[in-house]
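What follows is a short report on a single structure.
The excerpt is restricted to a subset of chains, each kept in its original location.
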Amino acid sequence: MATIVANEQLAAGIFRMTVAGDHRGEMGQFYMVRCDDGYRADSYPLLSRPISIHEWGKEGIVFLYRVHGRGTELLSRQMAGQHVLLEGPFGTGFPRLDVAQSSSKRIALVGGGMGVAPLLPVAQHYRHADVYLGYSGTVFAVDSFKKAVVHSEQVQVMNDARRSVLELLDTRRYDCIMACGPAGMLRALAEQCGYIDTMSEHIHNEWMSHHSLATASAWMTTEIEQTSAEQAEVHSSRMNTPSMNTSSMNIENKMSTLQRPALYVSIERRMACGLGACLTCTVRTRHGNRRTCKEGPVFRAEEVCWDELAHL
Amino acid sequence: MSLLTCNIGGISLRNPIIMASGTFGFGREYAQQYDVSVLGGICGKGLTLEPRAGNAGCRVQETAAGMLNSVGLENPGIAAFLADELDEMAALGPCVIANLGGANEDEYVKGARQLTADYHRRQRAGRRGVEMIELNISCPNVKQGGIQFGVDTAMARPIVRAVRAATDLPLMVKLSPNAQQIVEMALMCEQEGADAVSLVNTFSAMKIDIQRRRSYFDNGYAGLSGPAIKPIALRMVHQVAHAVQIPVVGMGGISSVEDAIEFIMAGAEAVQVGTHNFVNIRAGKMLVEGLEQWMRAQGIASLAEIRGIV
């Protein structure tokens, strides 16, 4: 049980809740949150709600959330002094390099809508990163990002329901991009970065069932350094036309990998346990099933089966 | 300690609180949250002979006081389980129960044999292994196997018989609330030599996305669990426990010490807790401790005093 220090409305339907206590975690991780109902069988909701870590403030951990359905609406009605139940931190977040290592990399953070929430700790870590924030009407948290980075000009905002934040972004200028936002935005970004090739996508989309429960696999430990190393390794793979047999599935889609930046995306799936036990949040990746709550929510773009990231 | 002990198929559990299959993984993740050694037992995620990727599309939806799941028996297969998961699971402490699914008799039998052979191998080496098989003839989320066996006693009988012949491990058969005649089904299991029955698995159920004009689930139907089903599950457990002599393990929406006691008073030897693990991550510990407190407060020396009292 944790005490709410503040629960302020930043904009229509957008709240910032600060919860007292030493709630740790990594950037991109999340907590399972519920109002304190003593775990009653008959109070709404049954399942806790996954909410990303937005900030570690002086008074406690901060969550930035949108009133989406009833669970978040209930949260928004809680007042300072009331309690929430938090479990976490859960999941695998954005890659963390220490400042010395990362300062030579050109990094961009791209957030769409509520997707900006988990990016603030990332901006606070990679203070030289460029930050692209997309909104469709209501703008929030921009000042936090401006404070996080070295120069406030690093933060660019697109606030237009009909235009994408991606218009602001030249992906070729970056070594690494970390993003969170609607599935459509993430897909467009992956395409822009050269991660989606329509033909090979279909091949990779074949259902790969092996080691669906595999424990933390190699890609999880991959860091930006490795990504660049990989890119150097790959030469003329562009000419390799993937064939339809099964063994070819293990061949990465290497088209245009030379130019493309490393891309990390944080994705959303409905969850029950939040900690890796129930397999309701599983996504298909190119290496088999992965749990969004455990191996995710942050995945490397080349892992994601983009055509399946549609409805939750 | 003996306050809470109970017995299933010759295996003594330190207490009647068992984590339900599919809701507790193989114990590892919850073990990082609390000391799971306090539990009576853990039913691992449903296993099949071969690995299964499970169902595509949406896998979970909330309903009023319940949830629908359509995981579809995603699992690494028995071989991978034995190789990669079992050592760690057995080290946790509680009784290790393997939940066995299958698409046909052959798969069930081969799976049971594999689990049993592994048990004996480990025993010879002085190591713990799978101590009980929970035969899942009742998963509503897989198109092939599972559910058909679970509804029709005549179809289920050969499976139970064959698996019984294939293993000398204690055998608990998990019944479906979708069974046409659940009491008859339980009696069949008893006749075929099952050591226990557990019930209920999830109810076949549905939720429609009226915007998209389709079921939320690619499979159409999904499995309902949680507090919503408790009154029905309790009735079924009461019926079955009053019909068979073998132990009955009750479950369905248990979310509090009082709920667990209701099932025991209805005749359950032990109980399983599924969905409530998602509500309260430390549900197992809370139930074990709470049950013990309640027994002491009521001056009850053993569960037998209240079991089946209603």
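Per-chain residue numbering starts at 1, and chain names A and B are given in the order in which the chains are listed.
One rule holds for everything that comes next: contacts are C-beta pairs under 8 Å (C-beta built on N, C-alpha and C of every residue); 3 or more make two chains touch, one makes a residue touch a chain.
Note that the structure is predicted; figures quoted are calculated from it, not measured.
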Whole-assembly formula, with each chain kind represented once in the display: A x2, B x2
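One rule holds in what follows: only the chains that are shown with their structure count from here on.
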Distance between chain centroids, defined by C-alpha means - chain A, chain B (Å): 34
Parts of chain A lying in touch with chain B, wherever the complex brings them together: 32, 39-42, 45-48, 87, 207-215, 270-282, 284, 288-289, 294, 308, 311-312
Residues of chain B touching chain A in the complex: 22-25, 29-30, 32-33, 45, 51-54, 56-62, 65-67, 69, 71, 74-76, 80, 84, 212, 226-227, 230, 253, 255-256, 259, 275-281, 283, 286
